[in-house]
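I have a structure here, written as structure tokens, and I will follow up with some questions on it.
Note that one protein chain is taken out, while the other chains of the complex remain in position.
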Amino acid sequence: MSSHSAPSFKNPVVRWVDSRLPVFSYMHAEYGTFPMPKNLNYFWNFGALAMVVLITMILTGIMLAMQYTAHTEHAFDSVERIMRDVNFGWLLRYIHMNGASMFFIVVYVHIFRGYYYGSYKQPRELLWILGVVILVLMMGTAFMGYVLPWGQMSFWGATVITNLFSAIPLVGENIVTWLWGGFSVDNPTLNRFFALHYLFPFLILGVVILHVVALHVTKSNNPDGIDVRGPQDTVPFHPYFTAKDSVGLGVFLLIFAFFVFFAPNYMGHPDNYIEANPLVTPAHIVPEWYFLPFYAILRSFTDDWWFFSWFLSWLMTAKLAGVLAMFGSLIVLAVLPWLDTSKVRSNRYRPIHKWLVIAVLIDFVILGWVGGKPAEEPYVSIAQWSTLFYFFAFIVLTPIIGWIERPRPLPASISEPVLKGGATTAKMEKS
Amino acid sequence: MAITLKGFALGVATAAVAGTIALSGMTDRALAAGEAEHPPELDWSWTGPFGTFDRASAQRGLQVYSQVCASCHGLGQLYYRDLTGLGYTEDQVAEFAAQYQVEDGPNDQGEMYMRPAEPSDHFVEPFPNEAAARAANGGAHPPDLSLIIKNRAHGFGSIGENFLAMLQVRGYSSGADYVHGLLAEGYVDPPEDVNLLPGQYYNKFMGSGAIGMPPPLYPDGVEYEDGTEATVDQQARDVSTFLAWAAEPRLEARKQTGVKVLIFLAIFTGILIAVKRRTWASVKH
């Protein structure tokens, strides 16, 4: 391809290195001349933003690990020491703490963008699945990281979530004991969670690299969801998308900084400023906000729920059904490329499916809302119906809509709508 | 058409993100205080983007803590040296610390011994351990007060009110409202249907209503060094301000840094927007 022509570097040192290890050629090809559809909107910033947050988390995390003590006797105090005595410790800790929330916000938007514009479809199925793997690894990392400050929510969150595995038939209890390294969440658990919390981000980084490699093979999808026809449809990554991603980064950092400096505990739970006490459970245990939709799905499965007693009670306990549904909600995402039977990618041209995407988004937010509420009516019923809708939407409605829907006519190419009425559009955007 | 769709999609995403953030902040903190009444909301000197701790009030609060609270409640995260942050000189801090005795050792004979506290020592604990604290307090454990303002913070009711409080940089002001309310206004006659155990008192701002702590503050229960009239309300405000400082001594540094960072990022983002517009000016899209 013309865009991949090897650049000639003027600097002799660069030339020398590049002829032996082509890192400069690689960067030039993948981030310099790399062809990007020119109609990408600001939704396409979020992948780059996620990368920035990941690096920020790893950097602040390593610095915090230098000050943290992974021992039940000292963990809580060592975090307070970071907040009070370590130079800029409060800053690193608040960046890390809010960075976790920011990571999930960014990644959730990134996933929604892929969902809305059909970025999961052929030929990007594997790219999408790698993304789901990253999400699962992120959830594991965030969960174990939340245990480290050894506050009340740390301890009881760890207890409740590790107990999920006891739902597995026959070996469940053994697995839980193995996870704990004892008979309750205790010092061995804290120690291994610290070790794994340090390891997982590098696994994430590895999968992210695969994700990016896969992206650079299939190249970016775009809001029209149609294939790039030729050079007239693309612009080089640099300077066009370095500039555009930077704008998104600036706005994102403003929001991030606002939380770090002015509302650092807004997304946390006050009970985590009480040291863990294995003898007293807080009145209301709530996971971190980014787990709430999944937590709501988990809690939906109760013995007296009609759906469970009609269809599942002969096969498994409600507890196991809840655990399977929670993991199933992620597996459903991973197989979405094959559940969606439509050939059209972007929901711009899918008049019916577009409403399903929006309904799923609203459903997800509702699940998050009820996930943070106590397990009582009406929240339980809302959670159960929302759970049903979540699976019904993906497993039943998605393939059916794909079959029956008549998509709107697709543009011939990315540049076509621009060529027709583009002059006025461009002027409007400038003014 | 493309513009409206793009606007629509961005609108949905923005709403979803804003909704998520709003929801995230209300993970049932309203319930943290149980079904109890919410204490009145006060204006605290340290809220808002430029908030700083009222030093005079916090110093009076230290006096209330030392003379009233400290007999049962620890302040385990604090060192005496931290008090320089309240405006005391190092000599004053050393003098203050020396009033207290701490255990040190072992000495050359292998024995532990008592010595006057130094600025580098933690605040002295009222009880050697939790069991001793319970034994001395009829089975109740007086909680450590280092983080009480942060861990008693709760929501302001609705999602919208929480979101507004966040934008106003109220921080954990509700924790201070709670401590102030509990001390100054919470002790009232119990309703008829409340049964209290012997040694329990009724406080309308406690989740269950029952509290092991007898009303601790009395008018002129402390004699303020600066001559301020020591009403119960004044003492409760002062000790809440002091404890808010104790919960996060770096709050002022955080906010002052934050103002600079936000100004810098706003300018930086402005430059980046200009670069982006210039770069894309010649592209039809």
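Every chain is named by a letter (A and B) in the order it is written, and numbering of its residues begins at 1.
In this section, a contact is a pair of C-beta atoms (placed from the backbone, for glycine too) under 8 Å apart; a residue touches a chain by one contact, two chains touch by 3 or more.
Operating definition for what follows: contacts and distances are computed from a predicted model.
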| item | value |
| --- | --- |
| Choices "Ubiquinol-cytochrome c reductase iron-sulfur subunit", "ABC transporter permease", "Branched-chain amino acid transport system ATP-binding protein" or "4-hydroxy-2-oxovalerate aldolase" - which one is the UniProt name of the chain not shown | "Ubiquinol-cytochrome c reductase iron-sulfur subunit" |
| Among A:Arg84, A:Lys244 or A:His284, the residue in touch with the chain that has been omitted | A:Arg84 |
| Residue, one of B:Met114, B:Ala131, B:Val259 or B:Ala274, that touches the chain absent here | B:Ala274 |
| Touching residue (missing chain; options A:Leu59, A:Val160, A:Ile175 or A:Ile255) | A:Leu59 |
| Residue ranges of chain A at the interface with the undisplayed chain | 7, 9, 11, 14, 24, 27-28, 31-32, 59-60, 63, 66-67, 81, 84-89, 91-92, 236, 238-239, 242, 246 |
| Residue ranges of chain B at the interface with the undisplayed chain | 79, 81, 108, 119-120, 264-265, 267-268, 271-272, 274-275, 278-279, 282 |
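Everything that follows uses one rule, which is that only the chains that are shown with their structure count from here on.
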| item | value |
| --- | --- |
| Whole-Å separation of chain centres (CA-atom averages), chain A against chain B | 32 |
| Complex interface listing, chain B residues touching chain A | 2-3, 5-6, 9-10, 12-13, 16-17, 19-21, 23-29, 31-32, 34, 49, 77, 82, 143, 146-147, 150-154, 166, 169, 171-172, 175, 207, 247-250, 253-255, 257-259, 261-262, 265-266, 268-269, 272-273, 275-276, 279-281, 283-285 |
| Of chain A, residues touching chain B in the complex | 38-39, 41-43, 77, 80, 83-84, 90-91, 94, 101, 105, 108-109, 112-113, 116, 223, 235, 239-240, 243-244, 246-247, 249-251, 253-254, 257-258, 260-267, 269-274, 283-284, 286, 288-290, 292, 348, 358, 361, 365, 368-369, 372-374, 415, 417-419, 422-423, 425-426, 428-430 |
